[in-house]
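Only one structure is covered here, and it is reproduced in the block below.
Complex shown without one protein chain; remaining protein chains in place.
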Amino acid sequence: MKAASRLFSSALVLLVVSALLFAMCRATPVSPARLTLGSDASAEQIAAFDHQYGLDRPVAAQYGTWLHGALALDFGKSYVSGNPIGPQIADTLPNTVELVTLSFVFTIVVSIVLGTVAALKENSGIDHLLRATAVVGLSVPSFWLGLLLIRYVALKTGWFPVGGLTPWSDGAATHLLALVLPVLTMSVYYISVLSRLVRANMVDALSQDYVRTARALGLSSSRIRIYALKNALPSLVSTAAMSYGYMFGWALIVEQIFNLSGVSRALLTAIFQRDYPTVQAIVLVITTIFIASNTCADVLHGYLDPKANRT
Amino acid sequence: MMADSSFPNLQRKPHVLGAWLASAGRLLRALMHEPAGAIGLVTIVLLGVTALCAPWLPLKDPLQLHIEHCLEAPSEAFWLGTDQVGRDILSRTIWGARASLSIGLCAVSIGLVLGTGIGLVAGYKAGTWLDETLMKVMEVLASIPLLIWAIALVGITGTDTLHIGVLAVSNETKLVLLIGVLYAPGLARLTHSLAKAESQAEYVAARVLQGASGARIMLSDVLPNIISPVLIQASLLLGVTIIVEASLSFIGLGVQPPTPSWGAMLSDARTLIFTDNWWVSVFPGAAVFISVLAFNLFGDSMRTILDPRRRNARAANVPGASL
Partner (left out) sequence: MNEALLSIEKLHVTFDSGKTQTEVLQGLDLQVRRGEAVGLVGESGSGKSVASLAVLGLLGNAGRISGGRIVLEGEDLGRASKARMRALRGRRVSMIFQDPATALNPAFTIGVQLADVIRAHRPLRGRAIRAEVHSVLARVGFKDPRTTERAYPHELSGGMKQRAMIAAAIVCEPALLLADEPTTALDVTVQAQIVELLRTLVDEMDLGLVFITHNLDLMAELCSRAVVLKQGAVVEAGPVEEIFLRPSHDYTRHLIASIPRLPATPAAGRHQTEETRHVR
């Protein structure tokens, strides 16, 4: 089955990428031992440290051990704090996933609506306005937008908090309110990209012969819209699914701006503290999500487009 | 059997410099009909020229502190105001363009050379193990999320300049290399499908019969005919790179101080967000916005101009095709 072979090849890719990641994380200018123990540590202390963390073994063996652990979701312990890394990620990752998922859903809905409207009213005033807005949205850097939103929306109106995130337990409303501006900041770029795609695909679909046939047979406008949409959808879905993975990168920046407690905080703290195992683990997790969303994109595309299923 | 003019589809398509200049002229004329794209191109040129000539322009020193003038609103002395240590924002914005544009150009060039090269070879040799291997490598690279790995790379190797043997690798160089390499898969995929299709053309078969080597055919025949969409994609990537670099500089992992960069300027402005010093955050942010917008407008217009369907659609008025 096509999906199974795609999954298998993605798993292989993930393996290769994890090796690359491991290699990159070994490129530290100063050894972890020296960093943790200080520059005046003795040779024995360094040797002991290296032995404790298995850093004196051959690189391939280290990689093997790490990978084996990672598969069991055991990412080892941080050199700096001594705490296990897994729980650290488990604490912060859900917030990031929530931010990205909310942004993703919002993006999809708005893109389909805007793109379809623009396509149905092709070349009208509304269409030109939407297209101009999309180009602007593509060009605005998210961190600048975030800052502007904080300054001119949160601060001025007081409707939204200027930063921070209260947990669900303290109230769903406050929690979600805090996410409104971040979600908006994350979504602007992708709404611009996807709505343009929807528009282009719909315009293309509406000019196809089968739309003329549908009209000739007396189908209603709403049914015809669905006829066109279903053809416009496959490439939208696959691009959108890929965007999910890309959004994680931008989520890191947005989290920093809005001071949200997500994976970016753990990552940047780890970087600041030179905590390489943590950095490695976090990057692996996010990369896995990235590869998974790309694979989903491919599989979904094959599923939605009947013609693509012929192997 | 030499190709001659009585078999038009076996003729080599022209690729000499004169022909390219002629097409460039045609494109520029076409651009006149796309006002947005023309504005984009003009902005890009202005930006590039300004950034290039920055050292010779009558600007204040971007690194010079004027503590006595810190956080002054735009005035006669400081056209765009000053930041919290009294540095002139106008000159820093213009100098910041140098960082953004140079990183953008280098990264995209690397991606272009790598991606186009690999895509071209793989597309020309479509179906062989070389094709499969090359595209598999590209697939692996495409599975690497850019921003996170850039953050991790800088995080691991530190923001200081590395000294590997005799090479001094600055932070910017590291990023340029990483970004360039990670741009390659997208460009490779595009080039690959274009090259594969173009290689099926009859004139390519004729060239093979003439005894031309694969490399010659790829470079002199196939490449010039497929390069346009790839270049458009690259120009759009320039815009993306500016945002990526600014974002990285914003969190301190990009261009290192004291070199001025738009992202770093905005990061400095972050602490002032609750004050009324709007000029510290508006100008650098606007600079990024305008640059990226220019590239997007230009790239979009070029795409419209080069899309054969749109050219035909503009002429015809297909009955029964509209609402």
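Going by the order they are written in, the chains are A and B; count residues from 1 in each one.
Operating definition for what follows: contacts are C-beta pairs under 8 Å (C-beta built on N, C-alpha and C of every residue); 3 or more make two chains touch, one makes a residue touch a chain.
The model shown is predicted, which means the values in this text are computed figures rather than measured ones.
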Query raised in the report: From the list A:104, A:143 or A:227, which touches the chain that is not on show?
Result: A:227
Query raised in the report: Can you name the residues of subunit A that touch the chain not displayed here?
Result: 208-210, 212-220, 223, 227, 230-231, 305-307
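We adopt the following convention: only the chains that are shown with their structure count from here on.
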Requested in this report: Starting from the mean Cα coordinates of subunit A and subunit B, work out the distance between those two points in Å.
Outcome: 23
Query raised in the report: What does subunit A use to touch subunit B in their complex?
Result: 10, 13-14, 16-17, 20-21, 24-25, 27-29, 120, 122, 135-136, 138-144, 147-148, 150-151, 155, 162, 206-207, 212, 215, 245-246, 248-250, 252-253, 256-257, 267-268, 270-271, 276, 279-280, 283, 286-287, 290-291, 294
Requested in this report: Going by the contact rule at the top, pick out the subunit B residues touching subunit A in the complex.
Outcome: 36, 139-140, 142-149, 151-158, 160, 162, 239, 243, 246-247, 250-251, 253, 263, 266, 269-270, 273-274, 281, 285, 288-289, 292-293, 296-297, 300, 318, 320-323
